[in-house]
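Written out below as structure tokens is the structure these notes cover.
The complex appears here minus one protein chain, its other protein chains still in place.
For chain A:
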Amino acid sequence: MARSPECEHPQKAFGWAARDTSGHLSPFPFSRREVGADDVALKILFCGVCHSDLHTVKNDWGFTTYPVVPGHEIAGVVTQIGNNVKTFKVGDRVGVGVMADSCKTCDACEQDLENYCPKKVFTYNSPGYDGTRTYGGYSDFVVVHKRFVLRFPENLPLDAGAPLLCAGITVYSPMKYYGMTEPGGHLGVAGLGGLGHVAVKIAKAFGLKVTVISTSQKKEVEAINRLGADSFLVSTDSGKMKAAMKSMDFIIDTISGVHSLLPLLGLLKLNGKLITVGLPEKPLELPIFPLVAERKLVGGSDFGGIKETQEMLEFCGKHNISADIELIRLDEINTAMERLAKSDVKYRFVIDVANSLRG
């Protein structure tokens, strides 16, 4: 007989979970495994609220198993390490991102691309290798295999740094893979939310010219003055979109809903690359003619491997890049989710977990 979430592991844990497709989150006592020889336990101080959390609690993608404790932008301090753990010590400032485990032996894992391992385990809503399901960072602590723990650079704050563990790596990885790191290139960032705003910051640090493409005119001042974008294109302004045609080397498309690719493809120069990192619920329409006539491509990218995530954190530390956040309490999560659904946040909610659970 399956054991209940509270009983299946020896360590008591507490978090907030969604229990059905309403996505409504509420207090949830559960349990975590004992710290094994290769494990690290960390007390969770902060956890970013990713749009994927919202999709998951509502089962938008059709593969949620309830009850689900979301949260994969986890920042905290090490409280316990297993006997085989040499690279972390108690008190270290660390984080856990989108993955909690992988097979560690396949080609992808050997190439430090654990994010493409066919047997990877996600930080939440995933069957672990021990048969129990994983619960994420909207909780008091987590126990993770040492390979999947990231170290925070000294100067990166944990609260504003937490979102880098998903939003940051999700845009950093394709920038490296598709060659967007040479100064002088022109990058378009479609969508200015959690992913988009971090993309602007990282792209500017790489020396790129950045144009934000958005449906919301009111984001323009922020985008240019605060985030450092060079220009701003309202995608519904057909005149401006036409004038910007064939001007960009790359576009990172962070838009999470269904949207038209044709106008974005038109903004690309010859050999231009549109990399999609958002996860709409339905397929998109792909016009083939612009790809053939101008040798353009549409590629996908899915967060990043651990080595690259660590590299991204070091890069952000060096360039003082962190997310623009709105700190909330854990019991405000449902309101935050409603606001997130309306893109009403600049630009990431972060749960102040430790303070919410105090006393």
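Points to keep in mind about this one:
The working rule: contacts are C-beta pairs under 8 Å (C-beta built on N, C-alpha and C of every residue); 3 or more make two chains touch, one makes a residue touch a chain; residues count from 1.
Criterion: contacts and distances are computed from a predicted model.
The protein name that UniProt records for the chain not on display, among "Elongator complex protein 6", "U3 small nucleolar RNA-associated protein 15 homolog", "mannitol dehydrogenase" or "Protein farnesyltransferase subunit beta", is "mannitol dehydrogenase". Of the listed positions A:A18, A:I213, A:V277 or A:I306, the one in contact with the omitted chain in the full complex is A:V277.
Considering A:E294, A:E332 or A:D352, the position touching the chain not shown turns out to be A:E294 (whole complex).
Chain A residues in contact with the hidden partner, per the touch definition given at the top, are 61, 108, 113, 116, 177, 261-262, 270, 276-280, 283-302.
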